[in-house]
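The other protein chains are all here in position, but one chain of the complex has been omitted.
Right after this comes chain A.
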């Protein structure tokens, strides 16, 4: 059809950033790859794999398998039209069909490409579609091979893989007998009904509906108007599931839920998909952005010979949906829609009601997540986004925003850079958690900026400004993620940011989210760099936020050096004793001296001042670096444990002393507390009770980013430990004794985790309701302005949502119910399948990386 009339090379020539010469661009990329290996080696041993990057070796006849692999992997990313490429591949395939390697190994590549490079699925299907006209047995081999892997994914609950493989079939809808994929989609929906009626909080059904809805567009593009009625029928069925809201959805919103100022209302992913498809139905199921293939022009036939009949049809592969359905390796959650650009003045990304937004987003996100093992390649694919969708979907690459505005007046096109950044941020800001570690998304953005700075940077700037503008009501965990990303990102680009833009916020109280963000940003930047350097990147107005003391490389002052500090002599003595590794009795004598003096001074808990002195001395001794600190802890931990074990107040004092000593560099304090937890000098509950008890005052610390960091890190430590216990339980070959042992650990872990979450919720909810005693007291004394009280209330609410969510998410892992369910599922698994198959699935699909050690070769 008309989609590919333009030569892509011509489009390319107009593109900024990358320029038209793709080969040259790859070579540039290759230099980035090259950083991993010294150049000499590359010359000796030309990179053999990944022929995207390596130019074809000239003058040698290429094996059909290698040629096919190269052509297929690079489909749609060269200057040729995909239709032409498809025909070329189909021709080579038909020609070399007698080769064993082509019949078998090539389809490994085929399946792998579907799983790893979702943008290419319609094109891979296009090859099957074209080759079917000449050699239908090739198409049926492809179908068979993809079907095998699909069944495997369905059995194992690998939903992303299942969705991608299913898309391949959707793109071949015109080759299937009867209703093709629609019959199977209906079968899947029947499963959804069963799941949903068995459990009102079921999430697997939601996942399946999402898969169904994301598959339909591709099937309609390939199948044509004949299936419109089928799609309509299916949509009527999914409506009820898609419009339902689960209770957990209240805590996965990006913005504080009951706030009227949020930039976009909450949409669940499937609710939105349903609406978008309904809209598309009204406009005649156009899906103009999805690429299409046309049948090859039949070879000339001699006069009198009738033209060949239509394409050979194939039965749709039979799949069995396992019962019970396997939830998969990770707990599933409903998904919230997030966008930083949608429905703004200028339409740079599809409107909220446009199905294109979801389909393209889904494909970008899968590309990102499936290829996390090579961010350089992902960045390249993303920057080339326009290659993989119909012509005229996007404006020219790297188009300036002002020129884009002009262009948008004539016809609807989107800005591919905005869609890329939007998709990456949708993961960075995904609750409860994205597929990969957050730092992956950081480095992916960095990589995109590196390969197409002129294109990406302006879009990124608009994203940052949008988030900053809406920071006040953003979920606290997300604003922390944004902070972490922003500072890490700047550290990769000489800490360049247009700080003058935010000068106006410097006059706000420190409690204001916009000011608090600036303070936290500078602290985080300094952690990755150093004070003087960061000050040099800032306008004068910001300089007072960086304490002058930090310019010197000195360790923080030791308060006991000041003779006016109570217990000054003993404090100094302890430091000296630690330094010279004095025997325990000597240290104990000093501590006893403190206890005596403290008793005389009428101090209730004498262990508090002695703990303070010893913990501060340890900090001072270890001030030079983390290694120094660890050896200082080793020296002081026995006596410290001896006193701190006597009272909870003393334990909390350890945290207080560390934080006080490092008050200008709270990041160091956060780290030290983390190490002290590892040494079990502290229990998680001590940290939480200090941060949200002793330290909380009238609630002002709720605005301090490092307090949130300390509390979340501590909670994460607890939950990680729980997960270890649970996964130890979920092993098939445990003896009854082992089971008892694990259960004995699991019970108390469960209880103490619940206690911690309860403590946090109780501690902050008083402030959220404005009912905390100290808050009321300070307000009455006029020490807090009414605006401040309001700000504290919002902070507390944001804290509350975060830990309510974390608590609920944790229940999915550790609750009696979910552990039992998983044990039952484990026991129901057929014996021999477990090891071999699980390993096979892990191969190189990027998602199963948890067992990545099989992938080292």
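We take it that contacts are C-beta pairs under 8 Å (C-beta built on N, C-alpha and C of every residue); 3 or more make two chains touch, one makes a residue touch a chain; residues count from 1.
Note that in this section contacts and distances are computed from a predicted model.
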Original post:
Quick one: the chain not pictured, UniProt calls it what, "ATP synthase subunit gamma", "ADP-ribosylation factor-like protein 2", "Nuclear cap-binding protein subunit 2" or "V-type proton ATPase subunit D"?
Top reply: "Nuclear cap-binding protein subunit 2"
Subject >> Which of A:264, A:352, A:412 or A:438 contacts the chain that the document leaves out >> reply: A:438
Subject >> Candidate in contact with the missing chain, chosen from A:183, A:244, A:529 or A:712 >> reply: A:529
Original post:
Any idea which of A:325, A:356, A:371 or A:478 touches the chain not displayed?
Top reply: A:371
Original post:
So which of A:73, A:452 or A:632 would be touching the chain we can't see?
Top reply: A:73
Original post:
Which residue numbers on chain A touch the omitted chain?
Top reply: 32-33, 35-38, 40-41, 47, 49-50, 52, 73, 108-109, 111-113, 116-117, 145, 148-149, 371-377, 436-440, 442-443, 446, 484, 488, 491-492, 494, 527-530, 625-627, 667-668, 671, 674, 836-837, 839-840, 843-844, 846, 849-850, 852-853, 855-857
